[in-house]
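One structure is given below, encoded as structure tokens.
Here the complex is missing one protein chain, while the rest keep their positions.
To keep things simple, chains are lettered A and B as they appear, and every chain counts its residues starting from 1.
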Amino acid sequence: MTGRRVAITGIGVLAPGGIGAKNFWNLLSEGRTSTRGITFFDPSSFRSRVAAEIDFDPEEHGLSPQEIRRMDRAAQLAVVATREAVADSGIVLAELDPYRTGVTIGSAVGATTGLDQEYRVVSDGGRLDLVDHRYAVPHLYNHFVPSSFAAEVAWAVGAEGPSTVVSTGCTSGLDSVGHAVDIIREGTADVMIAGSSDAPISPITVACFDAIKATTSRNDDPEHASRPFDGTRNGFVLGEGSAVFVLEELESAKRRGAHIYAEIAGYASRCNAFHMTGLRPDGAEMAEAIGVALDEARMSPDSIDYINAHGSGTKQNDRHETAAFKRSLGDHAYRTPVSSIKSMVGHSLGAIGSIEIAASALAMENHVVPPTANLHTPDPECDLDYVPITAREWHTDTVLTVGSGFGGFQSAMVLARPDRSIA
Amino acid sequence: MSDRTFTLDDLRRILLESAGAEEGVDLYADISDTGFEELGYESLALLEAGGRIEREFGVSLDDVNLSDITTPRALVEAVNELLSVDTAAA
């Protein structure tokens, strides 16, 4: 390791109910929910008809008609979040060596919404086995290979360094940022535009989660449908969104007098090697990832002030995760506030990990931890302090944020103040 | 629909189509009371099979907790119960 450290100096967020980091934080700190009945298409034939949608007009956010045409919604969200993050950081990328600015964008399902819509057309509603290329839109290749998301972001900021999309299911948003941290630490780049984006609220995605009954069927009460850690939870609420960060090598960020939200002090990802969708109840692999991330940060378990949970609201996940916290933090798990913002903004698959990093950094910024909304009837097997209903003023210098994804991925990241004393 | 029954053979066929067979497991042996786990089928396989049963037999397994159903016999009975309710309702 080179001794190089990595700081978050800019944040851009597009979340349901909160476009822009400020509005996003207001939603979280007020404990409001943004889940509602699906409006993007007629959901009446589906089992789960609830989602957390963003009321997003790309033109209003400065995208040109041609940019809108060639980009899937997820790419549009990423580009808008990128612009906010760069403006927030105050960095002038044009003054830097473009080869030393890179991009990592996470996405679990890429341009799935665009692909769903375009397939419907070229197959004429599923009628044609041999789909008709004459009806394909010219930018279909950008949907086919979602590295186009990283390309759009690189173009938006003039980055010419290492750039890629990271796609590890629902941990993509953590792993994309973790990947970028590695690239700065090894010295290949000084600045990384890192984050993630997914816009999966489309019939094919809703249908596949229906088939495994992973999403909630609480269609009669959409505002209160996402209930992580609650005894009545019955699945997650599909969401969408993007969060993007400006990550900088810490010393150069300090030199330019940048505002530093947090240092990304530790990160690790492990696999459960067990099941593509299922989780073992003991949380061992997530606990392992947490332990390695803490080691990398050279921090002890009891230095964690707040845990930003994956908290998807499926029966299995919330117990798995609770077990992982106890296993990795011991008794300190009982003394640490834990919350799931998915209760408010839903589960945007590959994007949510980055959105949760943003929530974690803003919790440190404000010394307030966001609540777990809709948590009224605790599950006896989930017996930690989940900050029900209302946000809490809480001195927060270090945050652990975690994710768990299909494919067995378990990721953990530790955010901390850069001026902490290091053991 | 109304006079249909769901048999163990239907289940065997649907399991094979939706999840294949575990090596060393003979689905055509007397498996009625052998646990799904022992037969090599986990939750995902049962969800996929459940989806096919729903479509083919016109029932909804939404209110059936598949994780409580651990053997082929129990699943066959649960589906037939749903079929008889559907008939009664009709």
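Just so it is clear, a contact is a pair of C-beta atoms (placed from the backbone, for glycine too) under 8 Å apart; a residue touches a chain by one contact, two chains touch by 3 or more.
As a working rule, contacts and distances are computed from a predicted model.
**Student:** Of the options "Ketosynthase chain-length factor", "ABC transporter substrate-binding protein", "Glycosyltransferase, MGT family" or "Na(+)-translocating NADH-quinone reductase subunit B", which is the UniProt protein name for the chain that has been left out of view?
**Tutor:** Checked against "Ketosynthase chain-length factor", "ABC transporter substrate-binding protein", "Glycosyltransferase, MGT family" or "Na(+)-translocating NADH-quinone reductase subunit B": the hidden chain maps to "Ketosynthase chain-length factor".
**Student:** Write down which of A:9, A:113, A:168 or A:242 is the residue touching the left-out chain.
**Tutor:** Reading the full complex, the residue touching the unseen chain is A:168.
**Student:** Which candidate, A:80, A:103 or A:201, sits in contact with the chain we can't see?
**Tutor:** A:103
**Student:** Please identify which residue in A:146, A:403 or A:418 touches the non-displayed chain.
**Tutor:** Missing-chain contact among the listed residues: A:146.
**Student:** With respect to the chain omitted from the figure, which of A:69, A:120, A:376 or A:395 is a touching residue?
**Tutor:** A:120
**Student:** Touching the absent chain: which residues on chain B qualify?
**Tutor:** The list for chain B reads 17-23, 40, 44-45, 47-48, 51, 54-55.
**Student:** Identify the residues of chain A touching the omitted chain, counting contacts across the whole complex.
**Tutor:** Chain A touches the missing chain through residues 45-46, 98-99, 102-103, 107-110, 115-116, 119-120, 122-123, 125-127, 129-133, 136-148, 150-151, 154-155, 158-169, 172, 175, 179, 182, 186, 188, 203-204, 206-212, 214, 268-277, 285, 288, 405-409.
Convention: only the chains that are shown with their structure count from here on.
**Student:** For chain A versus chain B, what separation do you get between their C-alpha means, in angstrom?
**Tutor:** 37
**Student:** Can you check the complex and tell me which residues of chain A touch chain B?
**Tutor:** Contact set of chain A toward chain B: 47, 211-213, 217, 275-278.
**Student:** Can you list the residues on chain B that touch chain A in the complex?
**Tutor:** 42-44, 47-48, 51, 62
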